[in-house]
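One protein chain omitted, others in place.
Now for chain A:
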């Protein structure tokens, strides 16, 4: 592997890792704050991609469709939390698994009902469709760089939100002691609704920005879900910082494995995960 190929793979890996972080951060946030294991998180990614396709077809503007999709995702998040997830706080993980598997079924059925089962595609927005030259012969699409930068921006915003704002303070407090937060007169149920809706929105936004880079197919949610679980577990359940490091690690491992050891590329991230869990059973950044 020469330098330029290495460079391209490095950027690819980082960009994939950042996208994974966007999805996994919602998953780990919901688990960390609410203790909910949301298997339907991948479905939200799928919903985001399909919504992006739908609104791009109807409005013609990618930016507009991204905003509409994010708002719809927020609404879905609030509704799902208020009606279903709320019943589960005092139940065990198994009931959560069952309920969220039920939700996967419902979302998959709605997807095939509303949009059919044929693969769909979204065109890269015109303003971002060019490519930047890396070396004399290689160039890299601007859109992918834009996605990477967007993911970094969202990560920075999340960092500030969690560490510097009042909402972030409540989230951190809710993570460490639910009862105490309630005793201080905070409506924890409202906080949970907000956190869940943000988690759903992050997954949907990831779906939206991923739409122009990959084809939109049924079952895309489940595939990404498992990869995100790997990320969240390697990073330590509930740790956003851990999810960030683990997402980059998984992105790089997956990308380089498919170049260096193609015959076992799909296994590689699971091997890494098993290895890390055997050394640190609680993940890299467990609290």
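Everything that follows uses one rule, which is that a contact is a pair of C-beta atoms (placed from the backbone, for glycine too) under 8 Å apart; a residue touches a chain by one contact, two chains touch by 3 or more; residues count from 1.
Just so it is clear, contacts and distances are computed from a predicted model.
Asker: From the names "NADH-quinone oxidoreductase subunit J", "Amino acid/amide ABC transporter membrane protein 2 (HAAT family)", "Extracellular solute-binding protein" or "Carbon monoxide dehydrogenase subunit G", which one matches the UniProt record for the unseen chain?
Answerer: "Amino acid/amide ABC transporter membrane protein 2 (HAAT family)"
Asker: So one chain is hidden, and I want to know which residue out of A:67, A:84 or A:173 touches that hidden chain in the complete assembly.
Answerer: Among A:67, A:84 or A:173, only A:84 touches the chain that is not shown.
Asker: Looking at the full complex, which residue from A:97, A:131 or A:260 touches the chain that isn't shown here?
Answerer: Considering all chains, including the one not shown, the answer is A:97.
Asker: One chain isn't shown here. Among A:37, A:51, A:202 or A:246, which residue touches it?
Answerer: That would be A:37, which touches the missing chain.
Asker: Taking the full complex into account, what residues of chain A touch the chain not shown?
Answerer: 37, 84, 87-88, 93-95, 97-99, 101-110, 112-113, 222, 226, 229-230, 233, 237, 263-264, 266-267, 270-271, 273-274, 277-278, 281-283
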